[in-house]
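The complex appears here without one of its protein chains, the remainder shown in place.
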Amino acid sequence: MDHASLSGGFTDPPQQSAVAFRGIMQAMARPGTICDVAGAVAPVPLSVAAGTALLTLCDPDTGVHLAGACDTQAVRDWITFQTGAPLVAAEDADFVVGDWNDIDLSVLRIGTPEYPDRSATVIVEMLELRAEGATLTGPGIKERAVLDLPDVAAFQRNATLFPLGLDFMFTCGAQMAALPRSTKVI
Amino acid sequence: MYVAVKGGEKAIDAAHAWLAEERRGPEDVAELSVDQIKGQLKLAVNRVMAEGSLYDPDLAALAIKQARGDLIEAIFLIRAYRTTLPRFGGSEPVDTEAMACDRRVSATFKDAPGGQVLGPTFDYTHRLLDFKLAADGEVPSAPERAEAPETKPHIMSFLDREDLIQPEPEGAETPPDLTREPLELPAARPLRLQSLTRGDEGFILGMAYSTQRGYARNHAFVAELRIGACAVEMGIPELGFAIELGEVELTECETVNQFQGSKTEPPQFTRGYGLVFGMCERKAISMALVDRALRWKELGEDNVGAPAQDEEFVLYHADNIQATGFLEHIKLPHYVDFQSELELIRKLRREAMGQVRQEAAE
Partner (left out) sequence: MTDYNFAYLDEQTKRMIRRAILKGLAIPGYQVPFASREMPMPYGWGTGGVQVSAAVMTASDVFKVIDQGADDTTNAVSIRRFFERTAGVETTEATSDATVIQTRHRIPEEPLTDDQILVYQVPIPEPLRFLEPSEVETRKMHALEEYGLMHVKLYEDISAHGAIATAYAYPVEVEGRYVMDPSPIPKFDNPKLSMAAIQLFGAGREQRIYALPPYTRVVSLGFDDYPFEASKAEHACALCGATDSYLDELIVDDAGTRMFMCSDTDYCQSRRAAGHVGAQGTPFKEDAA
């Protein structure tokens, strides 16, 4: 573990995690809305928003899976030191972080009929977040929202599993948008 | 003209001030010290520690003082404090065989290595009010034991050797923590025992008594009841060994229960188990009986529909802090709900009366 893992955390955890969580909650409650999520700086290649979300939500009780290019020693050390979250295989993960093409959705936990909440949250690192592209409807959306998604069919399939399924957060820089399983993608 | 009633804040402040005066009581009587409570009302302190799930006699005594002797209120104070404490880790399982016993009795063997030790028990006191205590509490000193205490092996270990009792091998798994995870059913035995040991003494007693009277009757012999201090050790990964953190007083009860055998198990004795902080003998025995009743499924017994066999019923209703909070909340304002019921009843009556009148007219 090198020195870098000791830095980049919250300097005032109670306040910063509270503000960050409000951004994350707004994103999840209003699918397609792009929200600010900042406060922590994780090692490259993780974005500020992805690093902040991990710091806000993860601890020794949550398994984290790093996919593809995100799975570096520096990122691993940072998560271990900053959150204490165990790094686990994709099929056991509560949180998965990575680029869209590096994540195999088919192995992730989608919950059970009695406990649909026991499912993975997927943080997808994006090159940009734009309010254009696919049309979204469902809870949290007044009429319709638009968001540029890395795929359409995959999210449509995910929504058909409801109430089971995966919940997605898209991160870029210090911003986040979300797509829970309840959202229908047209 | 009507002016809306306000003053909730003032009322609360005044109520708290009055409460503080009432707690203190008449000022011409000396104030009760925490040490007096700890030393002289020890069984109350023990109950607060057991059901508060926090071993700290000083805090428990303080809570009893603050709660004016209302033990459930004191347990509540301890629970609310406990939940704010940081968690450093879990201890090793306590070795109750190494307990320095103040009391140790067996109802199954007349004598056994270690012997029967009555200890400071009410058992054979005649329940006659001792009016001398009202005047002064000076007591002659009790005789001291001369010889060094011998080790007291668990009575159960003798039955174990003969294969007469259902074995209970040590498990490697870390038990779940009721205070850190939501209760999920079906609950495994470690979780059930955890719930029982912090459950309300009166509730557990009532449940246990119901099994004795025939609701899932399973006659229990107290193989052993032991009370005394046990060392608590915690493994330190950096050191590679466990260090002793201190001692806690515990009450342990192991029962031997008849068992005719079932589809899955041969005839043998079975066990019930109770372990409680402090000297809480009634609670430990009750716990062992309820534990045994809840084990019907794993022993392949029939569910006869008795309350003490229903783990959902027992576990969801054993906690007196949950129960008292919800029970007492009904004294909070319910104007809104009651108003909606009033409207509904008036409407239903109007319609019903209208119908009656109409029928009478026809």
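Letters A and B name the chains as they come in the text, with residue numbers starting at 1 for each one.
We adopt the following convention: a residue touches a chain if its C-beta (ideal position, glycine included) is under 8 Å from a C-beta of that chain, and two chains touch if they have at least 3 such contacts.
Since the structure is predicted, the reported quantities are computational estimates derived from the model, not experimental observations.
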Full-complex contact with the absent chain, from B:36, B:151, B:303 or B:322:
B:322
Touching the absent chain when the full complex is considered, from B:84, B:174 or B:260:
B:84
Given the contact definition stated above, which residue among B:110, B:180, B:213 or B:263 touches the chain not shown here?
B:180
Subunit A positions in touch with the non-displayed chain are 13-15, 17-19, 21-22, 24-26, 28-30, 56-59, 61-62, 94, 112-117, 119, 121, 138-142, 162-163, 167, 180-182
Subunit B residues that touch the omitted chain in the full complex
1-4, 6-9, 11-12, 76, 79-80, 82-84, 86, 179-186, 312, 316, 321-322, 324-329, 332-337, 339-344, 347-348, 351
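The working rule: only the chains that are shown with their structure count from here on.
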Between subunit A and subunit B, what is the gap in Å from one C-alpha centre to the other?
43
